[in-house]
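Every protein chain except one is present and positioned as in the full complex.
Order of writing sets the labels: A and B. Residues in every chain begin at 1.
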Amino acid sequence: MPDPNHDEQPALAVEHIGVEFGKGPRRLRAVQDVSFEVATGRTMAIVGESGSGKSTLARAISGLVPLSAGSVTVRGKDFTRPTRAQRRHVQMVFQDPYSSLDPSSTIGSSLAEPLIVHERMGRRDRGERIKELLDSVGLPQDAAGRFPHEFSGGQRQRIAIARAIATRPEVLILDEAVSALDVSTQNQIMGLLNELQEQHRLTFVFISHDLGVVRWLGDQTLVMYMGHAVESGPTERVHSQPEHPYSQALLSAMPVPDPSVRALRGRTLLRGEPPSPYESPRGCIFASRCPAVIDVCHTVLPPVRTSAAGGTSICHLETSGSFAPVLQTQA
Amino acid sequence: MSSSVPVPVIKVEDLTVEFRISGDWVPVVTGVSFEVHRGHTLAIVGESGSGKTVTSMAMMGLLPGRQSRVSSGRIEFEGRNLIGLRRRELNQIRGGAVSMIFQEPMTSLNPAFTVGDQIAEVVRSHCDVGRREATRIAITKMDAVGIPQAARRARAFPHEFSGGMRQRVMIAMAVSCEPRLLIADEPTTALDVTIQAQILELLRDLQEQQGMSMVFVTHDLGVVAEVADDVAVMYAGNIVERAPVDKLFANPRHPYTAGLLRSMPAGARDRSATIYSIRGAPPKPADFPPGCRFAERCPAVRTECVESIIPPIELGTSRMVRCLRHDQLATSEGRDLHA
Partner (left out) sequence: MSATSGPLHGERPRMGWLSRAMSSRSTKRFTANRPAVVGVVVLMTLVLLALLGDSVAPYPPNSQNLDETFLAPFSSGHLLGTDNLGRDVLSRLIAADRVALFAAATAVVVAMVVGIPLGFIAAYFGGWVDVVVQRATDALQSMPPLMLAIALLGAVGPGLTNAMIVIGLVFSPAFLRLVRASVLEIMSEPYIEASRSIGTPALRLVLTRILPNALPPVLVQVSIVMGIALIAEASLSLLGLGVSPPDASWGLMISQGYNFLYQQPWLVVLPGITLALAVLALNLVGDGLRDSVGRGGDTGGDR
């Protein structure tokens, strides 16, 4: 349970994280120099496309993948190479509800696992706790004796969430946890997550490629591109006034469910494809596709700029709207 | 008989498709009707299990033979019924005048052949040209869909392309013989949103250049708003509403459509309120109820709704809804139904 004396401390602090795989010419920098903090009970949404490194980042924070650089701190305590006991504080919910539960075990067995590993509970107490967990995610108590294949995708995701909160963690990392669900089910699960966050003061790190979901669930948003955090800030600000050209392109690429904006919309279309993850360009990682690129972008790493409306972005250009109109007319 | 109304490129009439489930034939798609005119795009939108993919596969005659069958209805391509056509005649039309692109370009492309060969093969079988000419056309099409260095890339294999590029290869293959109709089944669902924007723009350009009609199957209402002229909303094997795109979004007449629109996450959350979601889940084909299939989840349900099948109700030209209470939704009070 969170210690009231430590409420000022962020639940999760990530500093200059880097994750690398392989060696020499096959060295892949999946995540480079990412830092952020999340206050207790808040949600940090991490958004990006494929190859952005967001999933690797999620796994690095939860300790499933080793860090090559930087540190992770949970409520002030170092979480960089978590011990087994420490793992109870940070749990994960995965994307695919169809394979994140052991198909050959009952739901009860899957829910009991974190309790067996981390708590000293007798069988009866465990059973009670399992019933509690099922109830808190809106599933009937007889679910414990059934198997994953008897449930729909949305229900399985509820089970996965129940499993993740079993040890009363501080932080929940949700890796595309609603992406594989239909829109009605998505909303049901998002509603559940909202409820659980309020009830238990859970801190979320929510990874997604779906900007609509991110806007709803995130308090802060971090935009990732090719392993770098190109922009971060309060969600509303990032969504309504994105400052980094990539964020702008991403947001303008998102289809809007309103046919009347179709004709009016100036859209930033990115040309080409992302560079190979094995390359490490000298300058800005986005230089090869940036519609507002200037010479210095290719040779010098961009500085971190603070936005007046909150948050940061890494870019050579002066921010706050000076190139936003330029980009918008490129349809 | 001369008529001033042009023949639609594709006209589906009262289509019913049955699947063999545990030994019995169960209808999974019932009474589906729509038409698409030259140069227009119809979006078929629905969640999984709605029958939208089955419908698109039925149009191309791609349903698996043993476990499925078209039990009634007509699928008319330029006036000609495709159902019951012999395989050879169907193959002449498929790939040439009517072609299809799918969701997963990796599994739709043959990994053992170069992309140039695969596109050329389609060209040769439909456009009656020799091998060299077919390869030349293939490279031209690859260039037209925005694949850089097309001549060199034509000698590459599918696994050497990224997802977005593979989808472009698929599109090149599909439009290589300038089809009159392109059926696209969730072509951008597996792609990043910035790549999706490029692909949608590409399809729009090709449509303009070639006067091609499109049937676009998707679950994403945002994409529908981007590409569609008309929309057919499918739920549990029925089309529950069909309307021009602007009317559908501005003034939906079926509670399911209204629910879907309302479900789109908009803006930041209100932590104290609950997010809207249509409660429950769609019925499976074996459990379709006798009356309205949406009844158990519908906030506007009345007793007459569950009694018998809801017939399609025409609301003026090119608008249809399967709902006994569609008038309710026309009013502003009705729109608060889901509140």
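Operating definition for what follows: contacts are C-beta pairs under 8 Å (C-beta built on N, C-alpha and C of every residue); 3 or more make two chains touch, one makes a residue touch a chain.
Computed from a prediction, not measured in an experiment: that's the story for all the values here.
Enquirer: For the full complex, which residue in A:10, A:51 or A:97 touches the chain that was left out?
Expert: A:97
Enquirer: Per the definition of touch given earlier, which of A:112, A:137 or A:222 contacts the omitted chain?
Expert: Residue touching the chain left out of view: A:112.
Enquirer: Among the options A:26, A:120, A:149 or A:282, which residue touches the chain absent from this view?
Expert: A:149
Enquirer: Need a quick check: the contact residues on chain A for the chain that isn't drawn.
Expert: Residue positions of chain A that touch the missing chain: 62-64, 82, 84-85, 87-88, 91-92, 94-114, 116-118, 123-124, 126-127, 130, 142-145, 149, 152-154, 160, 163, 167, 180-182, 185.
Basically, only the chains that are shown with their structure count from here on.
Enquirer: If you average the CA atoms of chain A and of chain B, how far apart do the two points sit, in angstrom?
Expert: Inter-chain centre distance comes to 32 Å.
Enquirer: Could you list, by residue number, the parts of chain B that touch chain A in their complex?
Expert: Residues 47-48, 148, 162-165, 192-198, 200-201, 219-226, 228, 245-246, 249, 259-261, 263-269, 271, 274-279, 281 of chain B touch chain A in their complex.
Enquirer: Along chain A, where are the residues that touch chain B in the complex?
Expert: These residues of chain A touch chain B: 49-50, 152, 154, 182-188, 190-191, 194-195, 198, 209, 211-213, 215-217, 235-236, 249-250, 252-262, 267, 269-270, 272-273.
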